[in-house]
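One structure coming up, written as structure tokens, with questions to follow.
A protein chain is absent from this complex, but the other protein chains hold their places.
We just call them A and B in the order they show up, numbering each chain from 1.
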Amino acid sequence: MRRSIFLPVASTLGFLFLYAPIISLVVFSFNANRLVTVWSGFSVQSYVNLWEDPQLLPAAGLSLQIAAVSASIALVLGTLCAIALVRFRRFRGKTILQATVSAPLVMPDVITGLALLLLFVGMQSVIGWPANRGVLTIIIAHSICCMAYVTVVVQSRLGDLDLSLEEAAMDLGATPVRVFFDITLPIIAPALVSGWLLAFTISLDDLVIASFVSGPGSSTLPMVIFSKIRLGVAPEVNAMASIIIGLVALGVIVAATLQMRRPRTRF
Amino acid sequence: MGELGGIVRFGADQLTSFDGSVQRRVRPWSWVGGAFAAAGISGRALVIAAPAAWLTLFFLIPLAVVFGISLATKQFGQPPYSDLLTTEGGTVQLTLHLSNYIKLIQDTHVGTNFWPQVIAYLAVGLLAFWLGRVVARIAAPPAVRAIYSVSAVATALLIATLYTADLNVYLTAFLSSIKIAAVSTVFAVLIGYPMAYAIARAPDRWRNILLLLVILPFWTSFLLRVYALSGFMRGEGVINNVIGALGLPPLVMMQTDFAVYVGIVYSYLPFFILPLYTNLVKLDPSLLEASADLGARPFRTFLEVTLPLSMSGVVAGAMLVFIPAIGEFVIPSLLGGPGTQMIGRILWDEFFSKTNWPRAAALAITMLFIVVIPFMLMQRAQSAVAEGR
Partner (left out) sequence: MAKKPQLAADTRPWRDPAAKPFVRIRHVTKKFGDIAAVSDVSLDIFKGELFCLLGGSGSGKSTLLRMLAGFEEPTAGSIEIDGQDMTSVPPYDRPVNMMFQSYALFPHMTVKQNIAYGLKRDHLPPAEIEARVAELLALVKLQNYGERKPHQLSGGQRQRVALARALAKRPKLLLLDEPLGALDKKLREETQFELVKIQETLGVTFIVVTHDQEEAMSLATRIGVMNQGEIAMIGEPTEIYEFPNSRFVANFIGSANMVEGVVTEDEPDHVRIRSAELGTDIYVDHGVDCAPDQILWWAIRPEKIALTRDKPAPQPGIPADANIVKGYVEDIAYLGDMTVYQVKLDNGRYMRVTKTNARRGDPDAISWDETVWASWAGSSGSVLTN
């Protein structure tokens, strides 16, 4: 078949669209001019500003903690959910569970945030818990959204897993729980890792839900960034963004290289 | 193959133990399972119960609470809404206010037959669509096409009526949210389809790298990417610098609806590409070869083979863009102007600036009803993608 040049051109433009803003953001983080978008010489001033910023770094620390805990909760619950959805034959409410767990994937954040806040306020007035909103309520809220991502990732890996592997283990004398830890878990481990990491970044990234359910003194990184960039350009945010993008790119590339170098284990 | 050499000792003398009874081994912790079993709970039920309980408590119940509070009224105090249940002299009283929902359609400057018209168009459109689906099973294509065109005309009239009317701020926001989300979705499809197709058809070595390039933005902060885009498009931003260097007058892009479209497409493009890629990569290349062999040119093959087979991927991906875009808050508030009224932003303001929680709740419930149909579409398409249909 004759190859048309439409596809390469269209997809190159597409990738350019995805990457040009990010690259310019990184480049301008080294700009000497505070105006960010007009180039006037190389400088690391914005990184120095970032280091001295009273809000950004503490908020980043808090966000990392919240992300780690909520990703872990989401990992456990999301994996259980994926197992129930993939491995169990029909049970009552299976379609409802499927719909409920994937709803937060697309549910507008404002709805999820508002709903959880109203729940927490209601619970506080009825049973007195949670006494005030803050880190704990953000973690609970994030675990719900992140669970959806973990479930999707683990579900697709479990779906690819040859059922006869689990049957073979059972045939050789392993109880269902044993089968899970000996066979299923090691094989789906890469999916668990990427599910956790995805959940972690989703939590780290969330602005809207956290804004609803946070309380005084628990400003997460996106909340601080949002308040800074709402007023215009902020060089220290450029610096922070460059660091985050660099770390993520490095992590993804390392993970992908490891994945590619390893011989195929599926057959 | 050679002789069975040294294995004979494995045979005869051990055959007795071979058939000996199976030792029932005692498993540590087996009493745990026993205890649960005695209580009528299986391990299976526990696996389902844990996530189901968490989701019910922190997802389904909150939605119910939102609905409840949307029926309250604003009040000063903590919490800032009226109680639904009050006890007066020993009797429990349930007070429900529909005022929040009524407010959503009040203050519209429309003629008396506006609402009947809207309802009629909506009813005809939906009815004809449903009828078309039923008839499609028994009647010939021309009849079906006629019925579907009735539905299309009714929908077009509905859209025309709605978008030309002078509506209140809430309805305007709902309509413009749907419009912005729909237009952005169309652009995401137009830009994303060639990309997904190119990745799926790329040679193995390239495919992983390209896929990685799509996933990478997925992992970087959404907020920071929108910020990066704003730096790109602002008055003295990168684009205008380039245009200026060419001697052209600068473009005003920031704080317009255009910026919001670009922002949504930019942010949600990976969400569209990934499910479509999953679908396209499963497409059997021999189908394309068969089509070419039977005399179809590449573009014909695309229209008649690739596109219909990838429809479930397109729908799943499009809904992953459309649904969250309707309620988007960050993009309109960072890129849009004061005229860009999207419902997510209205809800945010209603909640944070006006502290009208019941009104915000009513908006949330209405939004929920708007996204339910596309959500169901997505569910269907996604299970089709998963099954590789």
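Just so it is clear, a residue touches a chain if its C-beta (ideal position, glycine included) is under 8 Å from a C-beta of that chain, and two chains touch if they have at least 3 such contacts.
This is a predicted model, so every value here is computed, not measured.
Of the candidate positions A:Ala10, A:Ala174 or A:Ala249, contact with the hidden chain is made by A:Ala174. Of the candidate positions A:Ala32, A:Ala99, A:Leu165 or A:Leu258, contact with the hidden chain is made by A:Leu165.
Contact with the omitted chain, checked across A:Cys81, A:Ile140, A:Ile187 or A:Met223, is made by A:Ile187. With the whole complex as reference, residues 162, 164-165, 167-175, 178, 182-183, 186-187, 263-267 of chain A touch the missing chain.
Following the convention adopted for this analysis, only the chains that are shown with their structure count from here on.
Per-chain Cα centroids separate chain A from chain B by 17 Å. Residues 1-2, 4, 6-8, 10-11, 14-15, 17-22, 24-25, 28, 35-38, 77-78, 80-81, 83-84, 88, 91, 93, 97-112, 114-116, 118-119, 121-122, 125, 140-141, 143-144, 147, 156, 159, 175-177, 197-198, 201, 204-205, 207-208, 211-212, 222, 225-226, 229-230, 233, 237-238, 240-241, 244-245, 248-249, 251-253, 256, 260 of chain A are the ones touching chain B in the complex. Against chain A, in their complex, chain B makes its touches with residues 27, 43-44, 47-48, 50-52, 54-56, 58-63, 65-66, 69, 79, 191-192, 194-195, 197-199, 201, 208, 210, 212-217, 219-225, 227-232, 234, 236-238, 241, 266, 269-270, 292, 298, 319-320, 323-324, 326-330, 333-334, 344, 347-348, 351-352, 357, 360-361, 364, 367-368, 371, 375, 378-379, 382, 386.
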